[in-house]
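Pasting a structure here, questions to come.
The complex appears here without one of its protein chains, the remainder shown in place.
Let's turn to chain A:
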Amino acid sequence: MPDDFGGPNILPQEVAEETAFQQLIRHWMNERHSPDILPGQELLLGRILDHVRKQSDDVQLLRADPDSSEDEHFRIMLVQTEVERVKFVVRSYVRTRLHKVEKYARWIAKTPEVHERLSKAELDHAKRYARLLEYHFTQSVLQSLPPDQQSLEEETAFMPPMTPEPDKLRPVFVHALRDCPHVQLPDGSTITMEKGRISLTPYYVIEHLLARGEVELV
């Protein structure tokens, strides 16, 4: 797992040369560190799961084969362990997204621009969850309040908004995978993210670089 991608890569590797699992690791780390919901990697997940299934089938065949040697059994065990670890990352990735989907469910439900970043299953769950939460608030609190106080949306001065949104000001550690164009920092100065550089910036500063895959969050 973490040892598979290490720190700054010693050999310059193009992003295209990553294995599917390394890609998943990168997306998983990005997703876990980013305050916003990133585009879902459904195709990648599908590829990896197909691969996992093939490996599991092969393992079953080899285990059942009486001619398999002791050495092969040892290798089988390694493969099985690796399969479990891949599944762990897949699970953690899906759960991380699910957590954000629920946390920002009401914001997602009313912000169509986010919808394309979610899979259909995630979007459906977000909408269901938003409804569920609003229903719960209504039943438990709002319906017993006077009519003027029943709204779940109100803009009051000096109070945070009532719909939680991703905090794009949150600082993130960002690692440049290749030379990137200048980015503008909040104080007006610019920095150049040359390859291999690691900086701490607010998320919105490098949002577009992350979307293009030029940087990763660490």
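Criterion: a residue touches a chain if its C-beta (ideal position, glycine included) is under 8 Å from a C-beta of that chain, and two chains touch if they have at least 3 such contacts; residues count from 1.
By our rule, contacts and distances are computed from a predicted model.
The protein name that UniProt records for the chain not on display, among "Cyclin-like domain-containing protein", "DNA replication complex GINS protein PSF1", "RNA (guanine-9-)-methyltransferase domain-containing protein 1" or "Transmembrane protein 203", is "DNA replication complex GINS protein PSF1". Annotation: of A:71, A:148 or A:187, A:148 touches the absent chain (contact as defined above). Only one of A:77, A:185 or A:211 touches the chain withheld from this view, namely A:77. When the missing chain is restored to the complex, the residue among A:62, A:98, A:191 or A:218 that touches it is A:98.
Per the touch definition above, the residue from A:20, A:45, A:191 or A:218 contacting the chain not shown is A:45.
Touching the omitted chain from chain A are residues 1, 42-43, 45-46, 49-50, 52-53, 77, 80-81, 84-85, 87-92, 94-95, 98, 102, 119-122, 124-125, 128-129, 132-133, 136-137, 139-141, 144-146, 148-149, 154, 156, 159, 162.
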